[in-house]
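Only a single protein chain was left out; the remaining protein chains are all shown in position.
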Amino acid sequence: AGCGNRGVSDKTPSAGTPDKIIVQVPLAPPTAPLFKMVEDGLPEGTKLELLVYNTVDEATARVIKGEADFSVLPVNVAAKLYNSGIDISLANVNTWGILYLVSVDDKVKEWQDLKGMELYVGARGSTPDVLTQYLLRRSGLKEGEVKLTYLGSPEIAQMVINGLVKNAVLPEPLVTQVLMNNQQARVVRDFYTDWQRSEGETRLPQTGMVVSNGFVRSYPGAVTGFQKAYAGALDWTVAHPDQAAPLVETNLKMPAPVFVRSMERTRLQFAGGSGASKDVSAYLARLLDFSPDMVGGKLPDEKFYLSE
Amino acid sequence: MINFEHVYKTLRQTRVLCNFSFSAEIGKILCLIGPSGCGKTTILQLLAGLEQPDAGQITGTEDLRVSYVFQEPRLLPWKTVAENMAFVLRGVVPSAGQKELINRYLSMTGLYDYRHSYPDSLSGGMKQRLALCRAFAFPHDLLLLDEPFNSLDVPLRLGLVRQIIRMWQAEPRTIVFVTHDIMDALLLGHRVVVLSRAPAAVLDAVDVDIPLEQRKIGRDPLPACYARIMDLLESE
Amino acid sequence: MINFEHVYKTLRQTRVLCNFSFSAEIGKILCLIGPSGCGKTTILQLLAGLEQPDAGQITGTEDLRVSYVFQEPRLLPWKTVAENMAFVLRGVVPSAGQKELINRYLSMTGLYDYRHSYPDSLSGGMKQRLALCRAFAFPHDLLLLDEPFNSLDVPLRLGLVRQIIRMWQAEPRTIVFVTHDIMDALLLGHRVVVLSRAPAAVLDAVDVDIPLEQRKIGRDPLPACYARIMDLLESE
Amino acid sequence: MKNSTFLNRGLPPLFGLAVLLAAWQLVAGFYNPVVLPSPVDVLRALADLAVGGQLWEQGRLSIIRGLAGFALAVACGLPLGLLIGLNPFVAGLFRPLVVVLQVIPLVSWLLLALIWIGFSKVPVFVVFVTTFPLIVINTIQGVWSVDRQLLQMAAVFRITKSRVIREVYLPQVAPYLMAGISAAMGTTWKAVAMAELFSVQKGIGAGMAVARMNLNTAALLAWTLFLVCLGLLADWLVAQLMLGKRKM
Partner (left out) sequence: MKNSTFLNRGLPPLFGLAVLLAAWQLVAGFYNPVVLPSPVDVLRALADLAVGGQLWEQGRLSIIRGLAGFALAVACGLPLGLLIGLNPFVAGLFRPLVVVLQVIPLVSWLLLALIWIGFSKVPVFVVFVTTFPLIVINTIQGVWSVDRQLLQMAAVFRITKSRVIREVYLPQVAPYLMAGISAAMGTTWKAVAMAELFSVQKGIGAGMAVARMNLNTAALLAWTLFLVCLGLLADWLVAQLMLGKRKM
């Protein structure tokens, strides 16, 4: 699998420390703690290099090439990569539910109220799409009773703001953007709570961090250190969103108020790979039922989850 | 009368006409003879209104319908022989008689069998004949001929000279005829104007005083005129 | 000897040559005269190897270096007069003498002052002269001339005829010369071949038996030859 | 002429493709199928799509959209190109517009296009916007290259402006236009897929989006292969058209 790892990860001394750790991150909330980590520095002076990616293709390409040590990815993409034989494991899960049903229509309060309406959802076949379909079905709606229209999430948000779209499934921080720009828009449903309502106690894992196994083998100590630092920075971000906001603003051009307010609806919480395995496999099992392609055809085995 | 009055014309850096004056009588055939590159084609272009003089005036050409045999055949390669003729006749000649008219001129020049051929499968002389047909068929008040008999064999050429005379006698229209062949000029021209090297000036004008139909190579006063023109040309 | 043996040639649907045989003596000047469209240009193209016969054989042209004045000037519009000449001379004539050679030929035809002009600012006759210069300057064993004096005035033309005679006398090379001007043919040709209408056949070959330098318009046996050729052409 | 009939005999193009496929099969061995599936995998995925009826159902939509955009581009681009080429004032007014159309990337259009033109027509619009400048620019260059001697001839014989355009300009613009059409026809399929990828529920691009989401590279390439076939077919048709013109 892969085509040879980049130099850093392959140095043989198994107990040494790497010169630098490369982490690729999306333009989204789980990235915030990493800016804090860059600012604070890692223990033992290891440098931390962040690569902000625009599309999942770009991220997967880097994972496959072994050009990143850690990568923040949707959980199902991580599973897909693992199932296609890429030598990675899930280091942690950090984001639990950032999807919401937003509407400008007063009459929409429940999923059932969408019957006969048009609902806008980000990219077809993505997790928002599948989860939306799942929740619609759980609410007793049949396929076709709600017309799903797919479009890029930013475009959907813009159209909701301009009143051109009535009902939409959006992730944070776009939800906040919509709420701030259109007074009529309301959050109708929270995917996380609806998920728990139908699945019992399992949480809804959405974004996690994968680590290349080559890196783990070379620097087990550094992985542990990184995990710890990340958990700490994550907790700090959740506790002090207003202090994290300037970091996000400079690095991601995301307006500070948007970030602060979006944190109210962004469930950031650190769970190590094996610690999250129960939630993750329950989640993946649901996706598998729904569309096997989304997880790479099968549930990943135990080795997928990085043991602490 | 068509008059050039103190006409100046410069093409790029070349002064072609410089205070050039001359006149052509309406309803007569005027021949222009002169050294290669002296400005004959430029004069025809001015007459046709395709070029404007830099200074001076050209009078008497207003409202004239001009027909022109260019020095190059200038055919449309994507049209057949017959279509090339129809191109200039459409909307001018009633479409009823058009085909018949075209065929008559094509037969006259021996192109009838080639009426469905494209120009690139014609020989040089055949292209030239087509250009002649086109100009003859187009209704005109002024006919400009720029070395129209290039690439034509002698019998064909003499035949065409006779044909032009007949056409002119049926309806006397102004013709300005540029040639390097002195004999052609003498057979066709009421007057032969001999031009100097560039910038062109009129060296002399030779009037040929016998009627067109009586002219024959060797008959007076053609030999004398021939000698006179030859002298003028060689003096240059 | 250059020989055409039972040559057949069809261009598109037109049968141009049909069992055509004829020969040209090495080191002599051969003139071809014939009705427009009879196949003269096609014969030159076959001689130059630009076309291949459909059947029959052409012998004696192997390994000959050919120089050709086409019926059209065929100049490169993006090169100046001098560059058009240099185009064919590069790699053939030592570059030391090249410029001098070019200037000599340009002066001879009165184009020297225009050596830096582009072809589209030349008159028709000037383009023709440039094509002549190019062909003369290019070292050759066989010179093909397709109506080379089109658009040239009489003194220029006679001058060029004299020039060609001088060049030939200095170094007698084979020349095949297509023209519609019988007098030019008689002044230049050792032998004048008269062709019939298409498909071309040799009607007759007239040998002119006095040396080139002694020929003059009006001097025997030119008038007799002239009449003979004229008869042949008119019989067609 | 000889050359071109040779060119259009099936053999050499097939040979080119065969070389391509062989190279692909060879290289695929070294990669994870997520990155580069082998031709066999891709053909299997293509067969699946074909059997499922998707290929035709989605493909048809994309083809219609592509052709609509392309036809629109030719229908508008040719007259505009003629006008710009002929008239300096129009050139001043519209040339920048053509550049603007050409330079603005899809994402910048997206919102405006969605709002103004509506979902299903965005791909048509995108195809139009990408191919239109090709037609216009080639037409302009064609007009500029028209033989001035023939224009003089037409002027002397007092041919009307509209006939001069149809009978003197157009035949001379034709080879330039053909180059534009040839280039535009190829780009069409790419543009339509790209636009569908961003904005539409159905069509080849939508199929590609799903395949991409699922890291199903074989399916992605199957769709791509379908596009390539479309492209080759279109190219062949355009080549036939050109030959027809050249024979004249």
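By letter and in written order, the chains are A, B, C and D; residue numbering begins at 1 in each of them.
In this text, a residue touches a chain if its C-beta (ideal position, glycine included) is under 8 Å from a C-beta of that chain, and two chains touch if they have at least 3 such contacts.
All values derive from a computational prediction rather than experimental measurement.
S.K.: For the chain that's been dropped from view, list the shown partners it touches.
M.R.: A, C, D
S.K.: Of A:27, A:141 or A:299, which one is in contact with the hidden chain?
M.R.: Answer from the full complex: A:27 touches the omitted chain.
S.K.: Given that one chain is not shown, which residue among A:255, A:275 or A:297 touches it?
M.R.: Counting the whole complex, the residue in contact with the absent chain is A:255.
S.K.: Touch as defined at the start, partner being the missing chain; which of C:72, C:141, C:204 or C:236 qualifies?
M.R.: C:72
S.K.: If I consider the whole complex, including the chain that's not displayed, which of A:52, A:117 or A:141 touches that chain?
M.R.: A:52
S.K.: From the listed residues C:11, C:48 or C:108, report the one that touches the chain absent from this view.
M.R.: C:48
S.K.: In the full complex, which bits of chain D touch the chain not displayed? Write them out.
M.R.: Looking at chain D, the ones touching the missing chain are residues 3-4, 6-7, 9, 11-13, 15-17, 19-20, 31, 34-36, 88-89, 91-100, 102-108, 111-112, 115, 130, 133-134, 137-138, 140-142, 144-145, 175-176, 178-180, 182-183, 186-187, 189-190, 193-194, 197, 205, 208, 212, 217, 220-221, 223-224, 227-228, 230-232, 235, 242, 246.
S.K.: In the full complex, which residues of chain C touch the absent chain?
M.R.: Contacting residues on chain C, toward the hidden partner: 48, 50, 65-68, 70, 72, 74, 76, 78-79, 87-88, 90-92, 118, 134, 138.
S.K.: For review purposes, identify every residue of chain A that touches the missing chain, sorted by number.
M.R.: Here the touching residues of chain A are 3, 27, 51-55, 57-58, 60-62, 64-65, 152, 154, 157-159, 161-162, 164, 174, 177, 181, 252-255, 258.
Going forward, only the chains that are shown with their structure count from here on.
S.K.: Using direct touches as single steps, what is the fewest number of steps from chain C over to chain D?
M.R.: 2
S.K.: If you average the Cα atoms of chain B and of chain D to get two centres, how far apart are those centres in Å?
M.R.: Computed value for the inter-centroid distance: 50 Å.
S.K.: Give, as an integer number of Å, the spacing between the C-alpha centres of chain C and chain B.
M.R.: Chain centroid spacing, chain B to chain C, equals 26 Å.
S.K.: Need the CA-centroid distance for the pair chain A / chain D, whole Å please.
M.R.: Each chain's C-alpha centroid was found; their separation is 38 Å.
S.K.: Can you tell me which residues of chain A touch two or more of the remaining chains?
M.R.: Not one residue in chain A touches at least two other chains.
S.K.: Among the residues of chain D, which are close enough to touch at least two other chains?
M.R.: Answer for chain D, listing residues that touch two or more other chains: there are none.
S.K.: Run through the chains and report each pair that touches.
M.R.: A-D, B-C, B-D
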